[in-house]
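Structure first, then comments.
One chain of protein is taken out of this complex; the other chains stay put.
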Amino acid sequence: MADHTGSKPVHQAEYERKQHREEMKQQVISFVMMILFTFVAFGMVMAGVDSFFVIPVLLLLAIVQVVFQLYYFMHMKNKGHDMPALMMYGGAAVALLTIITFTTIIWW
Amino acid sequence: MSTAVAQKRGLAATIWDYLTTVDHKKIALLYLYSGGFFFLIGGLEAMLIRIQLMKPDNNFISAGLYNEMITMHGTTMIFLAAMPLIFALMNAVVPLQIGARDVAFPFLNSLGFWLFFFGGILLNVSWFTGGAPDAGWTNYAPLSTTSPGHGVDYYVMGLQISGAGTLIAGINFLVTIINMRAPGMTYMRMPLFTWSTFVTSALILFAFPALTVGLFLMMFDRMFGSAFFDVALGGNVIIWEHLFWIFGHPEVYILILPLFGAFSDIFSTFSRKRLFGYSAMVFATVLIGFLGFMVWAHHMFTVGMGPIANSIFAVATMAIAVPTGIKIFNWLFTMWGGQIKMTSAMLWSVAFIPSFTIGGMTGVMLAAAAADFQYHDTYFVVGHFHYVIVGGVVFGIFAGLHYWWPKMFGKVLNEKLGKLAFWPFFIGFHLTFFIQHFLGLMGMPRRYWVFLEGQGLETGNLISTIGAFFMAIGTVIFLINIVYTAIKEPKVGGDPWDARTLEWSIPSPPPHYNFVQTPLVRGLDPLWVEKMDGKKGMTPAEPLGDIHMPNGSILPFMMSLGMFIAGFGFIYQVDNSSWLIAVFIGMGITLGSMLTRSLKDDLGHHIHKEELEADIKKGVGK
């Protein structure tokens, strides 16, 4: 509920700002990780690492990166995100089935 | 600002009101009228098909026209009749069942309707512009990619536009049910119709994007020269089949689940008992929704996916019969020992149980992959899906309309005429489709223009056609009933059935803000709980106060109109690139309207306490 009295108490605002700063720090860390993963991914391919090994690793790196993006950048780790998480996982499940289908039981 | 428009009631004012309305109850009526209209068109197409197949080697309609007929019959019935009629019921009922004043996104609700409407019109314009789509409602490539003329282009654009509307409607209902429930209306107190709307909407959310992509690929291939389904350039026609059925099988559950919900509410009301096994029913609904996504390839057993894939999909398909069976038994137990009142709504519901069960049984037969090599693409499949779709979906729509008609129009449909419509339809339905199983087993393929003499198929086909005429008679009697009721039947109060759920606690039809005061829900079947406590109606959860309501808007109509115009542009730019102008104009209208929506604040309006008090004096509040 919005308070109708105008601005809120100073200590409350202070506390919130601190919380936000804390969260921002986590987000910057996840950004650094994402950049790092990207470097590793491109580096492996440019260095010509064996494809049998590199493809699963690339996919793993991508998935971890996306988890960072969803949970930190898009705040899915915060409370009040149960329903968004449910529907994103629902979408991801259908997505997975679709991808499996198109890589296995399509004519070649 | 709020009531200015509603005061003058000229025809023009009424039309303008409906073009701009964001009221879920009026949008329900729009869905009902247009869905009903398309249902009649689809029915007419069905009659022409059955007349053509009345006798061997018939030449009633030409082979090409026949192909257009079967294509448009299926497409119309699924996308333009069944879906909107279901949305009509959802819009009319769900907000009331959860004690809400409106849906979560009134503006998008209207946009969803107009997109569906213009998509449906676009599809049917094809009749007048040189031929309707003719590659079957499943539109398999390469039949569809090589079909001459523009018929299939209309299929692609029409379904793309109306599909966007469906997706919007699905998201709207999901958020409505999650965010707009009245105090005390926990998830496990929601009526089954609301629950099934919720699950259906989730299915829409995950299924329709696959169709969207499929239609885009088809559009690119037919209109912009891409090669997705062009084998000569390395394309692959099975991609279409997968995308279509990844959407298509969930779609059949999108159709049936809401009516499962409606039946549950109807059985419990007219047996004067709470629903047997409520939580099992909820669980079964969710489980069906979940499994519905893992079975699509049972439509492709004969494609050559290999024995492993076929077995997996066969087993998964058969598994769906389990939660469906749970539901059948729960309905039977709900009626068991109840004080059953055989109203027309109840009649359709009771008739649904054996009819649908037969469809489920043939479904399991089809799910046996090895056997399906025999059944596939024969009339056995036609028999199967009409048993589930007519015996389930259409019966459900009739039942739901009878049940909620008083809530939508303030009058109970005439019971005598209601039953008089039921019997010919019911008998005709079984005459038409039961025999088709045997025609299929005898080897009659589906979608053939003629069958030959002397193969033992004559009698069966004749019976089937006679049955179709009976169904037509039933439908006409239902239409007569609507007119008769509007003219002759008296107005009824808010609760004509002595029912159990929240929608019956307010007047029929409800005021546009639905609830003067948001009700407090104290249990499953909230109105019944209050009745059992000797109260007349719901206890309010808030003091009387101003009510916030959304403003109407013409923008949804304009956005959809823009898409409609652009649709023609896309279709005809293949012949002449100056048609691209239509694309630009249409998209300009759509994007311009979106920008207007984005830039112009729309905060809605308030209905003031004084107005509400005046309404209460007129008898609205009780």
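Labels A and B are assigned to the chains in the order they are written; within every chain, residues are numbered from 1.
Everything that follows uses one rule, which is that a residue touches a chain if its C-beta (ideal position, glycine included) is under 8 Å from a C-beta of that chain, and two chains touch if they have at least 3 such contacts.
As a convention for this text, contacts and distances are computed from a predicted model.
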Protein name, per the UniProt record, of whichever chain is missing from view ("Electron transfer flavoprotein-ubiquinone oxidoreductase", "Competence protein ComFC", "Cytochrome (Ubi)quinol oxidase subunit III" or "Xylose transport system permease protein XylH"): "Cytochrome (Ubi)quinol oxidase subunit III"
Selected residue (touches chain absent from view) among B:Asp17, B:Asp230, B:Asp377 or B:Glu611: B:Asp230
Per the touch definition above, residue among B:Leu80, B:Ile98, B:Ala132 or B:Leu205 touching the missing chain: B:Leu205
Full-complex contact with the absent chain, from B:Phe220, B:Tyr448 or B:Phe469: B:Phe220
Of B:Val22, B:Leu174 or B:Ile288, the one touching the omitted chain in the full complex: B:Leu174
Where the missing chain touches chain A, by residue: 1-4, 6-7, 16-17, 20, 23-24, 27-28, 31, 34-35, 38, 41-42, 45-46, 51, 54-55, 58-59, 61-62, 65-66, 69-70, 73-74, 80-81, 83-84, 87-88, 90-92, 94-96, 98-99, 101-103, 106, 108
Residue numbers in chain B that touch the chain omitted from display: 104-105, 108, 167, 171-172, 174-175, 178-179, 205-210, 212-214, 216-217, 220-221, 224-228, 230, 233-236, 239, 242-243, 246, 595, 598-599, 601, 603
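What we mean here is this: only the chains that are shown with their structure count from here on.
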Residues of chain A defined as touching chain B within the complex: 83, 87, 90-91, 93-94, 97-98, 101-102, 104-107
Touching residues on chain B, where the partner in the complex is chain A: 174, 178, 202, 205-207, 210, 236, 238-239, 242, 246, 293-294, 297, 304-306, 309
